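I am attaching a structure below and will ask some questions about it afterwards.
The complex appears here minus one protein chain, its other protein chains still in place.
Letters are used for the chains, namely A, B and C, taken in the order the chains are written, and counting of residues starts over at 1 for each.
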Amino acid sequence: MHAVGVDIGGTKIAAGVVDEDGELLESTIRPTSAQEPELIEEAVADAVAELRQRYVIGAVGVAAAGFVDPGRCIVRFAPNIAWREHPLGEILAQRLGLPVVVENDANAAGWAEFRFGAAQEVADMAMLTVGTGLGGAIVVDGQLLRGAAGAGGEVGHMRVVPNGRACGCGHDGCWETYASGTALVRETKAALTIEPERAERLLAIAGKAKKVTGPHVTQAAQEGDPLSIQMLADLGRWLGAGMAALSAVLDPAVYVIGGGVGAAGDLLLGPAREELDAQLFARGHRELPEIRLATLGNDAGIVGAADLARLPR
Amino acid sequence: MHAVGVDIGGTKIAAGVVDEDGELLESTIRPTSAQEPELIEEAVADAVAELRQRYVIGAVGVAAAGFVDPGRCIVRFAPNIAWREHPLGEILAQRLGLPVVVENDANAAGWAEFRFGAAQEVADMAMLTVGTGLGGAIVVDGQLLRGAAGAGGEVGHMRVVPNGRACGCGHDGCWETYASGTALVRETKAALTIEPERAERLLAIAGKAKKVTGPHVTQAAQEGDPLSIQMLADLGRWLGAGMAALSAVLDPAVYVIGGGVGAAGDLLLGPAREELDAQLFARGHRELPEIRLATLGNDAGIVGAADLARLPR
Amino acid sequence: MHAVGVDIGGTKIAAGVVDEDGELLESTIRPTSAQEPELIEEAVADAVAELRQRYVIGAVGVAAAGFVDPGRCIVRFAPNIAWREHPLGEILAQRLGLPVVVENDANAAGWAEFRFGAAQEVADMAMLTVGTGLGGAIVVDGQLLRGAAGAGGEVGHMRVVPNGRACGCGHDGCWETYASGTALVRETKAALTIEPERAERLLAIAGKAKKVTGPHVTQAAQEGDPLSIQMLADLGRWLGAGMAALSAVLDPAVYVIGGGVGAAGDLLLGPAREELDAQLFARGHRELPEIRLATLGNDAGIVGAADLARLPR
Partner (left out) sequence: MHAVGVDIGGTKIAAGVVDEDGELLESTIRPTSAQEPELIEEAVADAVAELRQRYVIGAVGVAAAGFVDPGRCIVRFAPNIAWREHPLGEILAQRLGLPVVVENDANAAGWAEFRFGAAQEVADMAMLTVGTGLGGAIVVDGQLLRGAAGAGGEVGHMRVVPNGRACGCGHDGCWETYASGTALVRETKAALTIEPERAERLLAIAGKAKKVTGPHVTQAAQEGDPLSIQMLADLGRWLGAGMAALSAVLDPAVYVIGGGVGAAGDLLLGPAREELDAQLFARGHRELPEIRLATLGNDAGIVGAADLARLPR
């Protein structure tokens, strides 16, 4: 059965036809209007209709940031769109005349990597999407972990430092305040106020300290910039430290790292690996979890959502 | 089908017949000899044989401290007994002529509470056994979380304070160094060196600082001892803080608290509840997890192991 | 001998005549122009000239934010004015034909409290000025601690939490990120995103969360607002914790608390006192340091600078 996956992001809606092998056969894009939720549904319906002109579609999966209820229908809360206890799945199902499943976007992407990407052959995995925040998806014995109320897998908000850095969620010390693209940029800017002499290459690339981005840090590090190398290593170590905590709880066989930081390669993954090993509980008596880069890139949300829509419920 | 559950502890082996409703029909006890593993198998076989004289037994479940392989047969590592990659399940199965399942003891106890005890009606729960260490068992969507290599659910070794208290596992800052009976006693003794004047009742009960035990602290707290009340509250808050971290990852509906500290009641659970609420991610947009005391007491390991032995694999 | 004290702030210059008993006899004010340092010198000269019309002045003391060299003449670095290795004392001395001493503003205020204010009768004290940041001044055996390069007493930048909150100085975990008016407001705003229902009074006073100020929190706390009370108590505990660390190093007899937070009274000082006592090293074998509120208010900088100008060098 072919299914359509829809990824509702902050600036655009991407929809695509996905076959049972996880291949994305065709896709289309619509702009998002976060202020007017009904326009989002309009745009999703329009995109699906376009794809149905050329494919027979059996189900639709929708990925969106936020908490989704255990029935995979209601968006309980979305950080960027004015949805509160919003029956998105039902509305779309009625509109489209097709079964619709809604899933958290990080979960959808993780599911795609589990089914068709970097962690296909294992039963227990966790995906960490390092971006603005730190998104998570957890697969336990082949099943996506959703939690009692659909709020599971929010690993970025696991506290790793009591009284630590301030998080946008209102709490302190959340993992994502140490292990995210946002954290990388903020810490690099802070370090630039202290040690600009160690970051000549970075400053040349970015123009000035205020304009530094994550890709700038990665490029500069690859060109040997000492401060940038240190900043990526710090990020890597925080990723590794959090993974060690997760391994005590979940013991996954594989961690899949998604998001743009994958471009940093071993400059990031080396320190992550070392810290994970160093902090891992009882590491002499277990297999070490693997760390792998995600393979599906930006399509993961579409592919995962489509595949979840095909699952029996 | 009746099954026998066997709980192999540090000083004794307890075995019992458990029916399909989780009732413990009859039990028997043998002393443990940690130094001679083959004597343990002897004793288990003997206890099961005794119980089979009066019951028809279809399967045997064994609970033991340590890591058990995903096939639930091999003890990969035990902290207290000289088992390393030891095929305990196979040895016992051959000896008894019955199917045998081996499970980590905290997992077995948690499974019992999930199936027949404090968390029967939910699908997602976590049990925390507060004793010498902090044991954990996690149920995700009705399945016991075991992890890729059988090392899941070791929540006591999730790091909650970087560079924190020294743990017996060789790492620093593990949750159980803050939230266990051992931590309670150690912190209380430290506090007694600083503020003995706030613990007159406790010192009267214990005789002297060196002899303080967890039950002493609980009793003194219940009798109004200010220091003991503070110590239980500190323990409760660390429990709550770790639960909040777990909720970000797992989102269970219920936390079941086992171990002797339950006797402290609200002196412990009140602060735990407050800290969990205060630290919970996105608490305005989700159900708050419940905290409940375990109901099965010391039989939980036997009952859970027996029940797991009946499950299809 | 009468001396003039000059306090160069971010928005205004205040100058006053101070007698040998620390009495401020007359004062005058000029606006500050941070962008044009020479205008500052002009304004200081003008203000001093005005005061000399009515008083015989023997020396001038200038208080300014920043590092001042051991010779008390050169401003090595100022956070708000473009002074770098600037011989402010010499320039003013030439211009005025009077001996001029320059001192860090927190040091000047602390010296005033030591000589004429809250800590007159002791030889060892520390003043903590809780404002935008956390300023410090230390008196050891009757002498103002300046440090080898004039950078002593910057207690707000003592790290109290590794990997803690981000500080404007580029480092993490500085004391002032936990114990300052800025920290109070930021933490209160974060708490308001989580628990607005506990701060109805505060929200009524401030209008909305974004507009909350330190005085709002103090007022709401005094009117019983639960969240505001908690926030002041948190601030107090961080003050106390840092004081305990300072006591291990300095063992002062008195801590003087300056800045607007004094208005919070025991809502702040109670928790500070408790935490200081709880964390104090070897408290059973020493005198407990006292905590007192500053008594000289905004005049402290003028009074202290003037008095320092009279000291033999």
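Quick note on the criterion: a contact is a pair of C-beta atoms (placed from the backbone, for glycine too) under 8 Å apart; a residue touches a chain by one contact, two chains touch by 3 or more.
Note that the coordinates shown come from a computational prediction; the quantities given were computed from them, not determined experimentally.
**Q** One chain is left out of this view; which of B:Ala43, B:Leu88, B:Met125 or B:Ala191 touches it in the full complex?
**A** B:Ala191
**Q** From the list C:Leu39, C:Leu98 or C:Cys169, pick the residue that touches the absent chain.
**A** Only one of C:Leu39, C:Leu98 or C:Cys169 touches the chain omitted from view, namely C:Cys169.
**Q** May I ask which residue of C:Gly61, C:Gly135, C:Gly152 or C:Gly304 touches the chain that does not appear here?
**A** C:Gly152
**Q** Based on the whole complex, identify which of B:Phe67, B:Tyr178, B:Tyr255 or B:Phe281 touches the chain you can't see.
**A** Touches the omitted chain: B:Tyr178.
**Q** Pick from C:Ala14, C:Ala241, C:Leu269 or C:Ala309: which residue touches the chain that isn't shown?
**A** Of the listed residues, the one touching the omitted chain is C:Ala241.
**Q** Against the chain that's been left off, what residues of chain B make contact? List them.
**A** 161-166, 169-172, 178, 186, 190-191, 193-194
**Q** In terms of residues, what is the contact footprint of the unshown chain on chain C?
**A** Answer for chain C: residues 67, 76-77, 84, 122-124, 136, 138, 140-141, 143, 145-162, 169, 171, 174, 241, 244-253, 279, 281-282, 285-287, 289 touch the chain left out.
**Q** Name, in rising order, the residues on chain A that touch the hidden chain in the full complex.
**A** The list for chain A reads 162-163, 194, 278, 283-284.
The rule is simple: only the chains that are shown with their structure count from here on.
**Q** So the centre of each chain is just the mean of its C-alpha atoms; given that, what is the distance between chain A and chain C in Å?
**A** So the centre of chain A lies 45 Å away from the centre of chain C.
**Q** Distance from the CA centroid of chain B to that of chain C, rounded to the nearest Å?
**A** 52
**Q** Residues of chain B that contact two or more other chains, please.
**A** 162
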